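Here the structure comes first, spelled out in structure tokens, and everything after it is commentary.
For this view, one protein chain was removed and the others were kept in their places.
Chain naming follows the written order as A and B, and within any one chain the residues start at number 1.
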Amino acid sequence: MPDSPVIVHGASEADHHEHPAYLRHHFESVEQQADAAGFAMWLFLVTEVMFFGGMFTAYLIYRNWYYPAFVAASHQLDVRWGTLNTLVLIISSFTMAMGVWCAETRRKKGLVLCLMLTMILGLGFLGIKSIEYSEKIEKHHVPGFHYSLQSFTDPQSDSAVYAEYHDKPLPLDMARHTEIYFSLYFALTGMHALHMIIGIAILGFMIFRAQAGAYTSGHVTFVENFGLYWHFVDVIWIYLFALLYLISRHQ
Amino acid sequence: MSHISPVLWQFLVKWMTTFALFPPEASKIAPQMDALLFFMILISLIGLTIVTLLVVSFCILYSKERHPVAVQVEGSTLLEATWTIIPLGLFLVMFVWGALIYFRVFTPPANSMNIYVVGKQWMWKAEHPGGQHEINSLHVPTGRAVQLTLISQDVFHSFSIPAFRVKREAIPGRYTTVWFEPTVPGTYHLFCTQYCGTNHSQMIGDVVVMTPEGYKKWLDESTSGASLAQNGERLFASLSCAACHNARPDARGPGLANVYGAKLPLASGGTVTADDAYLRESILNPSQHVTQGYAPIMPTYQGQISEEGVIALVEYIKNLNSDYRIQQTLNTTDLLPESEGKPAPAVTGQAGKKPAPQGKVNP
Partner (left out) sequence: MSATIVSLPDQSTARIPKMNYLSKENGLLSWLLTGDHKRIAILYLISLSFFFFIGGALAGLIRLELLTPQADLMATDTYNKVFTMHGVIMIFFFLVPSVPATLGNFLIPLMIGAKDLALPKVNLLSWYLYIAGGTLAIYTMATGGVDTGWTFTTPLSTHYVNTNVLTTGLAVFIAGFSSIFTGLNFIVTIHKMRCPGMTWFRLPLFVWAHYAASILMVLATPVVAIAIVLVALERTLGIGVFDPTKGGDPLLFQHLFWFYSHPAVYIMILPGMGVISETISTFSRKRVFGYTAVAFSSVAIAVFGFFVWAHHMFIMGISNYAVLVFSLLTMLVAVPSAIKIFNWTFTLYKGSITFETPMLYTFGFMGLFTIGGLTGVFLGTSGTDIHLTETYFIVAHFHFVMVGGMLMAFLAGIHFWWPKMTGRMYPEKISQLAAVITFIGFNFTFFPQFILGTLGMPRRYASYPPEFQVLNVFSTAGATILGVGYLLPVLYLTWSLKYGAIAGNNPWQATGLEWQIQSPPLTENFTVTPIMDHEAYDYEWLENQNLAKEKSKEVTHAG
């Protein structure tokens, strides 16, 4: 970057010179700092894609192998809860984007409000997810020792789901493979939920800092990058929603 | 030579008498693989010599004393291309040659005899078609292609016979195969080469290569009375497989005579060749492998038959040329409907436990 202004430091390092307080010493300019941080965030998201990619690969392979089991098992997920959660997350992405805008335009109150809304929506998502999880626990659909095949070998025993999908009973060997579906379901949504929890924790920290005005004095890198993270978590959910809830709805 | 320490002396003698760079060549593939190995060693030595010679001669010619001022050379596209293309060409030769051998090792000839090998922590169990069992040893004749069908009962194992230059993983849940044709009688090492837990290093044994006559003698001496297929037949009856697989016009399952090796149309579309792996899968995960025209009503036998049991069944089905005997057993049961002749009430009970609707096993 030949045109960027060169900050000439004095002979003694203690020397102070003109630059905003948030510009860290090793950067030449604010743009360079923001650039670097943004690039780093994108790279981090790439690693996250690879992280989830391993599980998506497993999902695709097993779905191909055990197609009937995956269809029947996905019918156990309540698409209404899933849709609601998708909406919650999309709205939270919107509030997050608004938060970034507020930070960029230096609206402190707006930023705090947006971050709080995002956090509440995030918590709401987790709440809904926990309702779904508890349903799975009740039906013994959590993989492991207490896993029950009844909903698949005898679908009529599960009247609510049967009323909607009229699934035929699966032969026992295929029914067993529903456990793989739920293994992946819990691994994928669990990892996603973990990302949400980490995000919410960071949101809490950000709300605290935003109230002190840390992000509304021109230095918005942190908010922007967190926004990227939040949107990424949102996008992952949309894939999960499609692959786990929607794709087998009409089979 | 007494001035050398006796331990060291013994050591040297031992080395001189046993030292070898290659294990014995005791199978048909061994010399072929060694030829490739020698070729690769030769190429490697040439490559290493070229690099060493260049480095050493440059170091002598252009050491600072002799050549105080370096002459900057930018690089050379020609040279760059040379040492890209020549190694690439050599590597490709190795690739093709290696692939030919690889395909040879893992494509058994049609007339090979088949021995089943089950790996478990920490032993190898071999099952000969004649019903002979062996643990941690394998007897094979010279001059015959022997195919091994391997499976593991627990973790990954690997069946390695260095003298034959073959090795194959035994994997839980699926058959793998390898074949060889022993050429030289003798006793050779058998190793498990895939780390499998505590006694991995004790999962070793002997491969005994015998002349065809010797092998025949050994077979006769170690027979257990019933052949593998006969064991399979017994199992077939006790699991009342014949209730459905009896080739009658009203049978609910396909007849199994001559099914081995046939191309079967699948209910899910496509065809499959009925090989060992397919037979095994159809017993354990039947609903995924239903042949056309039949309903997916067969119960799974996963967890109810050991791997040896599956092997016996597979061997039985492989050798089944006619449905006559199966129908024969059915007729006897028909004659005695309520008595002890009814096969395997245990299975009826098991089927009853399952909510699946195939509870009635009345033929």
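The working rule: a contact is a pair of C-beta atoms (placed from the backbone, for glycine too) under 8 Å apart; a residue touches a chain by one contact, two chains touch by 3 or more.
None of the values given here were measured: they were computed from a predicted structure.
Contact with the chain not shown here comes from a single listed residue; of B:117, B:138, B:192 or B:317, that residue is B:192. Touching the missing chain, out of B:73, B:110 or B:135, is residue B:73.
Mapped onto chain A, the footprint of the missing chain covers residues 1-2, 6-9, 11, 13, 24-28, 32, 35-37, 39-40, 43-44, 46-48, 50-55, 57-58, 61-62, 65-66, 142-145, 176-177, 179-180, 182-184, 186-187, 191. Panel shows chain B; residues 11, 14-15, 18-23, 33, 36-37, 40, 43-44, 47-48, 51-52, 54-55, 58-59, 62-65, 67-76, 79-80, 83-84, 87-88, 91-92, 94-95, 97-103, 105-107, 121, 154-156, 158, 160, 162-163, 165-169, 171-174, 176, 189, 191-202, 204, 285, 302-303 of it touch the chain omitted from the view.
Definition applied: only the chains that are shown with their structure count from here on.
Between the Cα centres of chain A and chain B there is a gap of 45 Å. Taken in their complex, chain B has these residues touching chain A: 284-288, 296-300, 302, 354-357.
On the chain A side of its complex with chain B, the touching residues are 65-66, 68, 150, 153-154, 157, 169-174, 176.
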